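One structure coming up, written as structure tokens, with questions to follow.
Note that this complex is displayed minus one protein chain, with the remaining chains in position.
In this document, chain identifiers A and B correspond to the written order of the chains, with residue numbering beginning at 1 in each.
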Amino acid sequence: MATTVNKATYNKAVNTSPFYAVQLRKFATYGLVTMFAVLFLLVYLSPLANMFMVAIRSQEQLSQTADSSIFPMGAKKYEYKGKQLPIFKVEIDGVTRELAQVSATRRSSVFIDPANPEAGEITWEGNWRTLEPVQVMEAHFENFAEAWELINFPRLMGNTLFIAVTGMIGTLLSCICVAYAFARFPIPGKNLMFIILLGTIILPGQVTLIPTYAFFASIKWTGTWLPLIVPHFFANAYNVFLLRQYFLTLPRELDEAAMIDGAGPFRILLNVIIPQSWAAIISVGVFHFVWSWNDFFGPLIYLLGQKELQPVSVGIQVFNFQYGQRPDLIQATSLMAMAIPVIIFFLAQRVFMRGVVITGVEK
Amino acid sequence: MTTSTATSANIGPESRLTILQRQRRWGWVFLSPWIFGFFVFTFFPMIASFVFSFTNFRIGEPIQLLSDNPACVAEFGSLRCLFGNWEKMFTDPVTSNALGVTLRFMLIAAPISILFPLGMASLLNSKFLLGKPILRVLFYMPFMVPAISGVFIWQSYLNGQTGYLNRILRLLGITEPPNWLFDSAYMHTAFVLIGLWGVGNAMLTMLASMQGVPTELYEAARVDGATGPVVFWKITLPMISPVILYNLVLSLVGLMQYFIVPYVMSNTTRSDPSANFINLHLYRTGFAFGDMGFASAQAWLIFIVALAFTVGIFATSRRWVYYASGG
Partner (left out) sequence: MKRNVALLLALAFVLALVPLANANAQDKVVVTWFIGLGTGTNVDQIPVQEAVAKKFNESQTEIELKLNIAASNQAAPDVLSTLIAAGDAPDIVGPVGWSGANLFAGQYLDLKPLVEKMGYDLSQYPEALVKQYESPEGLIGIPFAVFPGVLYINKDLFDEAGLAYPPTEFGAKYMLNGEEVDWTWDTLVEVAKILTVDANGEDATSDAFDPTKIVQYGFDHQWDTIRADFDTFGGNPFYDAATGKVTVPDNWREHAKFMYNAIWVDHFMPNNTAVNSDLLKPHPFASGKIAMSRTMLWYTCCLADLKSNWDLAVVPSYKGNYYSVTDMDTFRIMKASKNPEAAFKVLTYLQGEAALDLLKAYGAYPGLPELQEPFIKGLQEKYPSVQNWGVAPASMAYAISVHESYYPNFAKGQLRFADFATLLRGDQGASIDVDAELDKLAADLQTIIDEVKK
């Protein structure tokens, strides 16, 4: 169809330039594209930076004004008579000194000089809020340890990992088969069935929740992982749809060649279709893994009262109680919980590089 | 689960089957997991919710068909009573407003949900990009943030006074940046911004698809002297059109069911009718107000609208989606 390319205008500049100019140009393109990507990324991920900055704040540091530093700063302190006093830059007789504030009212403050405490207390007239506080960076990485301990993080992670991985295996096995059926076989009523398949995700889940829960309760699956895992062994519309779309982009010539060689449908799936589709299969795997990792309402309702079985997404909620959130711990837990999906994705995405090579070579 | 069917197909009268019949039989074998799962896990809840839409189902109370209400039947007749919840949908201004809000939001959000990840995927697919393995992870990372913490961060990030975004905008010289979450004029823009963090899946599928474009096509184009934009328009786009179709359908279905963000935000945006999306309205009707019958009718309204979109897109897809296998 659209694969034929129009004769574009020949770019003379490239052809006539001296060799080094071509190299330079190429180099500049690398630089520009990468720089653009990095700049874009900085903006795109700035909320993530915000998240990290919240995770390393103390409860006190959570309160910020629009002029505060984005880093977790704390007032530089000086210990005086058993009290930690904040230090300010105070101008006295034209000289700016760093003094510790002993007490303050709106009109005057009492300071002490940490460099020379023997000189005694100094009274300064003026409103202390106009003074610049001396601040030091004070990151609270111990939030991660606190969250880790408060919610028994290793157990939550183990549960999440088990639910996500078994579900992922189930969804890959079943969805590959079903997508293969939709992409390659002349089943009567196929289009109608495909619409029904999509229909299962078009109906909002809120109204099927109660009958679904009642069903799982009646077969005594509530309070176990089964409702969160077993249905994935029977395919779902999202992944079947994606894989079908991908399989349809694969030319049939290779299937047909294999068929002539006497390969059955299973062999064709294993030896022809799957090797060409790793990028899509990995996408489905990653997608299910991440989805399952963050799925919240399912585990909340099906694992109610089963604290030992709950995943991170439910465990994190103890920092989100109605009266008194702990934003620092919510974000610290989320960042820790993200570590495993990030690593898995990092490993999995190498297949994307290979995807190009395989397709290129085989055709 | 497919073992028994598979073996039985291999013995006996197999030789007498035509190739077509045999292919069909294999098709059913591969389809069987879904058909089994559909009837066990999905079919009855769907039918049940459809039946609910004709009942007065309130949580904790016995269910009764609307046409079993003698007072109603005496006044309106049993058929009109039976469709009471459906009728209410068209007379209730809140429901029609919620549907309108959803459709209007869709008009902005749907194109962005395709174009933004398409741009990101093209960037990540560029041969001029250095450090791809790391960048891919970083671009995908927001998608891995748990929804609950994600929405919290965005609430903080978009705050009119202390949010990072407005602090950046003030640095850029905009002295009075918008109050994103509390000004109804900007609320949908804020939702779109939050939505940009949810495009990871679309980006990934497009990228996967771009990687599958045979390199020989690009080589051929280069030999013909085609420039970047032309190659993108004439080769990349048609070759990934099946995945664009996928993302378009999912995006429209997802927007019809748009829920999590307005739900978590609803403690602050509550009074704003422009934050009352149809699925949130459905949820409140069913769970907060306990009227499951009416909620089920709304769910089926969402179903009908989204299905119409889906069928419509599939109908046009013959013109713009290219399948190398011939479809």
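As a convention for this text, a contact is a pair of C-beta atoms (placed from the backbone, for glycine too) under 8 Å apart; a residue touches a chain by one contact, two chains touch by 3 or more.
Because the structure is predicted, anything quoted here is derived from the model rather than measured.
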item: Touch criterion as defined above, residue of A:92, A:145 or A:304 at the omitted chain; value: A:304
item: Option touching the unshown chain, where A:73, A:226, A:259 or A:351 are the choices; value: A:226
item: Touching the absent chain when the full complex is considered, from A:99, A:112, A:181 or A:314; value: A:314
item: Hidden partner interface residues of chain B, rising order; value: 1-3, 59-61, 155-156, 159-163, 179, 181-184, 263-264, 267-272, 284, 287-290, 292
item: Chain A residues that touch the omitted chain in the full complex; value: 59-60, 62-68, 104-106, 127-130, 150-151, 162, 166, 169-170, 173, 209-211, 213-214, 217, 220, 222-226, 229-230, 233, 270, 296-297, 300-301, 304-310, 314-315, 317-328
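Here is the rule we use: only the chains that are shown with their structure count from here on.
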item: Chain centre separation in whole Å, for chain B relative to chain A (CA means); value: 19
item: Touching residues on chain A, where the partner in the complex is chain B; value: 1-11, 26, 29-30, 32-34, 36-37, 40-41, 44-51, 54, 64-66, 68, 70, 174, 177-178, 180-188, 190, 193, 195-208, 210-212, 215, 231, 233-235, 238, 240-242, 245-252, 265-266, 276-277, 279-280, 282-283, 286-287, 290, 293-294, 296, 312-313, 316-317, 320, 327, 330-331, 333-334, 337-338, 341-342, 345-346, 349-350, 352-353, 355-356, 359-360, 363
item: Residue numbers on chain B that touch chain A, as the complex places them; value: 2, 6, 20, 23-24, 26-31, 33-34, 36-38, 40-42, 44-46, 48-49, 52, 123-124, 126, 128-133, 135-149, 152-154, 156-157, 161-162, 164-168, 170, 196-197, 200-201, 204-205, 207-209, 211-217, 220-221, 224-227, 230-231, 234-235, 237-239, 242-243, 245-246, 249-250, 253, 256-257, 259, 279, 282-283, 286-287, 292, 295-296, 299-300, 302-303, 306-307, 310-311, 314, 322-327
